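Here's the structure, in structure tokens; my notes come after.
Every protein chain except one is present and positioned as in the full complex.
Then we have chain A:
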Amino acid sequence: MINPRSPWSRRALAATSLLALLAGPAGAADGVTQDRLLNADKEEGNWIHHHKNFAGHRYSTLTQINKDTVKNLKVAWTLQLGGIEPGGIWSHGGLEGTPIVENGMMYVTDGWGSLYKIDTRGGTGRLVWKMDPKTDKEWAGAVACCGVNNRGAALWGDLVVTHTLDGRLVATNKETGQVAWQRQVADPDKGETITGAPLIVKDMAISGVGGAEYGIRGWIAATDLKSEKEVWRTFTIPGKGEPGSETWKGPNNAAVSGGGSTWVTGTFDPATDTIVWGVGNPGPDWDNAYRPGDNLYTDSTLGLEAATGKIKWHFQHTPNDPYDYDSVSENLLVDVGGRKLAIEADRNGFGYAVDRTNGQFVWATPFVKKVTWTKGINPDTGKPFEYDPNKDVQRYIAANTPSAENKTADFCPGNMGGKNWPPTAYNPTLQLWYIPVIESCNRVTHEEMTTASLKPREFFTGGGPTNPFRITGSVTAIDVKTGKVAGKHETQFPLLGGMLATPDLVFTGEPSGGVMALDAKSLDKLWEFRTGGGVNAPPMTFTVDGKQYLAILVGLGGAWDKWFIDSTPELKNIQPGSTLYVFAL
């Protein structure tokens, strides 16, 4: 569904043009091009990609804050943001975004999609403007499975490009804060929402969609930022007769509601012109007998041709998934031992490396302490040992798998995963990959679905979880040369924010409020600050006026406090909030 641009946005555009005439070609020097995005790492003090570079490394080469100086890291300034108001089934919004910084100007979003431009020069933070997209909170919030979330902005030309939970792509003038244009990309009437930041590739904004718990048919879509029109939309569930459609069997026409959401921002490999993007769980989540077959391309990593969105290759992690083990996580593109790899930390508890030129399996290793759904991943095939290609419905370790014959099942990792959306980071010198881990198990009650269960804007999950087991967390480092775990720093609570790597440090936050720095090799904790709020966002770093800063959004975001809190009762004490913290030496 594509709505015509509203009169409101045309008026805004006119106002923008008028301002531009009055002010001259402001901002042209800061225009973000594909060339700058390709060379983002050369802009050492900036952070102009959601994941820092196209390869998704979240690695900064800045070294003023290092393992010797980090003990002197202190709060430089804070800024209160908004967006905590309720909507739909949610009692509050929160913060999950990664700040973008270009030449001292920071762009952040709150959970309802408001975009803030903050001038960070002069050792303080000054709000320049705020763009409120007026998200339809009830329309979107009633079909957002997992919180009032928005993970940030992207830059292109003189525009800041963002999404809204109610499915829009919004282009905002960087100088004025006026909406230049907007386009409806996803449809909440179908249970579709958008929470990820756009990925900008070759003058296109790439959008992913959420809603695999609501019977959507997932997709990845590209919008031409010049014409404001859709260039391509690739469905993650094949249509009738397309390759992969044979993996959807049975009488339910299950592919039409097959899930396969794409709600985490992907990466881009310019050498092979390939967008690498993760695909979420099949629907219904826990009744895999409803959808016999492997259910491509759910729980898969996709390699897409950038210009057309054509699927070049795929690798599936959990065929006919009965656990809700999304593979939406970001794929980091790393070159190791002469191989071009895409590495992904899957909800199913295993970190995977595949050859990003063809999708062939290279290695998999468990990054969680406890896995009970499978004995392991077959090193020859990349599939779970129990996977039987001759069976239409997989049971893996049947005693731990929800099904009509096993109505209540406990499995590890739990359905929230060994790792959820919070991004990993990669140190290319040490060749260590840092995963924010949820050390979890939970319990799922199976509910048999029929085609009559499928209704627009209604959960279509085939059961539901409870959380009778305590859940903790860790930072787990994997040596990408060997594919083995190189270290684990355990934490009292699951890690729900994400990672930042620098040459000798890694940073992360905890849902109990701590922001911490660990030694990049030993994972020993070298510094910690208690923010007093829930940390559900990744840290980033930048320079302004020649000085390095560390920034992180703090504000109880996501779904943990609504769906999973019984596994971490102490976190009931964390209150909603919305604050940007910025640290400096």
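Observations
Quick note on the criterion: a residue touches a chain if its C-beta (ideal position, glycine included) is under 8 Å from a C-beta of that chain, and two chains touch if they have at least 3 such contacts; residues count from 1.
The rule is short, and it goes like this: contacts and distances are computed from a predicted model.
When the listed names "Cytochrome c domain-containing protein", "Energy-coupling factor transporter ATP-binding protein EcfA1", "PDGLE domain-containing protein" or "Acetoin utilization protein AcuB" are checked against UniProt, the chain not shown comes out as "Cytochrome c domain-containing protein". Considering A:96, A:175 or A:213, the position touching the chain not shown turns out to be A:213 (whole complex).
Annotation: of A:85, A:388 or A:447, A:447 touches the absent chain (contact as defined above). Within the set A:88, A:238, A:351 or A:513, the residue that contacts the chain not displayed is A:88.
Touch with the chain that is not drawn comes from one residue among A:168, A:291, A:347 or A:419, which is A:168. Residue-wise, the contact with the chain that is not shown comes from A:461, picked out of A:461, A:508 or A:578. Listed by residue number, the positions of chain A touching the unshown chain are 3, 6, 8-9, 88-89, 91, 134-139, 142, 145-146, 166, 168, 184, 188-189, 213, 284-286, 445, 447, 453, 456-468, 559, 561-563, 565-566, 569, 572.
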